[in-house]
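Shown here: the complex without one of its protein chains, the others still in place.
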Amino acid sequence: MGLNRFLQLFIPKESKFFPLLRGQVEDILTASDLLVEFTKTEEHYVRKDLYKQIKELESHCDTLTLTVFEELNHTFITPFDREDIHNLASQLDDVMDLINDGAKRTILYKPEQIPLEITRMAELIKESALCLEIAIGEIDKVRKNPKVAIEQSANIHRIESMADNEYEMFLIKLFRHEQNAIELIKQMEIIQMLESAVDKTEDVADLIRTIIVKYA
Amino acid sequence: MGLNRFLQLFIPKESKFFPLLRGQVEDILTASDLLVEFTKTEEHYVRKDLYKQIKELESHCDTLTLTVFEELNHTFITPFDREDIHNLASQLDDVMDLINDGAKRTILYKPEQIPLEITRMAELIKESALCLEIAIGEIDKVRKNPKVAIEQSANIHRIESMADNEYEMFLIKLFRHEQNAIELIKQMEIIQMLESAVDKTEDVADLIRTIIVKYA
Partner (left out) sequence: MGLNRFLQLFIPKESKFFPLLRGQVEDILTASDLLVEFTKTEEHYVRKDLYKQIKELESHCDTLTLTVFEELNHTFITPFDREDIHNLASQLDDVMDLINDGAKRTILYKPEQIPLEITRMAELIKESALCLEIAIGEIDKVRKNPKVAIEQSANIHRIESMADNEYEMFLIKLFRHEQNAIELIKQMEIIQMLESAVDKTEDVADLIRTIIVKYA
């Protein structure tokens, strides 16, 4: 580890890992945008088509993740500790999986309606993905100028705390007004997945903070 | 790692990490005590007030956890392997989160009643927290005298196995007698979180055992 840290000083500025991570974030951003639309439409066939597009992005993001893992096994000097890059890629993949799972569950469960709070949660995922885009976009400059990443990390924490509130308010409403237990289960599971997606973006933000502290 | 292990022989006896870990355990212990009270009261406003106190402890424990992480990034010689301290702090934080989540869900869901088994589960969390207090209290002496930690680890295993039984018996009863599916969901989720809190204390106990074996 110490050796790697030393050799990192001589590494070429552009690493093959950064474009892959940025590619993952692009997939997440596009998917979260489609997800907002997905929760807004009332036509099941439109929703199915949007889900198909999300699924393709999930599969593409998967390929990028695997490429990061393979590259890690073949690269001698890495721009950050091997483990940090591995975790970044893996947690970005988790964000994507949760977006996909939320959409998939909605298709499977066919809830009677998609309440406004679910749309709001999708919008928070998108806002958080936008912060990730900026933070990961500057990740190669994080040693010299960590300011951007620190700012975006703080933004994501704010967004996650809003998602937390949104989620709690929704559960209170759901348990107070939904008489149909099966409908309640459907909505509870869908919003849980989307809330977990926001949580995961926060994990990514925390990881970026850890990397900054390490290399400061 | 080998180097760290060697340098650890010369480390000052009192490390800054131990008081932080002990602080986490104190938070957990106080919170579990409040949780027992929380499950026993029938007044919603008393419960809300107790939850507020638990939430503050959760937030305090969070700060301690982050301090451990930051210290780890700035400390050259650590009393145990970096990873072990990181995991200890992180798993103690998980225990605290689950206590807080259990209380929060109860506030959100407003179940018709809090059955005795939920109080019993809160008591088991508290018993396990007491064992953790003793074990973590002696963690600086674990190399010379691992006996205390081993004893407490065995106690926690016994408690976790009791919690397992309690949980199973409760689920059998719930699925046999609760006709109201929504009430069933509420109680199932609340007890699940509290049972996970006990499980997490066992994870901490296992980690302490691993550390003992490593340094024996």
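Think of it as A and B in the order they're written, each chain with its own count starting at 1.
Just so we're on the same page, contacts are C-beta pairs under 8 Å (C-beta built on N, C-alpha and C of every residue); 3 or more make two chains touch, one makes a residue touch a chain.
Treat the numbers as computed from the prediction; the structure is a model and nothing was measured.
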| item | value |
| --- | --- |
| Touching residue (missing chain; options A:Ile134, A:Val148, A:Ala181 or A:Leu207) | A:Ala181 |
| Omitted-chain contact residue, chosen from B:Ile125, B:Ile185 or B:Ile208 | B:Ile185 |
| Positions on chain B where the hidden chain makes contact | 168, 171-172, 175-176, 178-179, 181-182, 184-185, 188, 210, 213-214 |
| Chain A, residues in touch with the chain not shown (by the definition above) | 69-70, 73, 104, 108-110, 181-182, 185-186 |
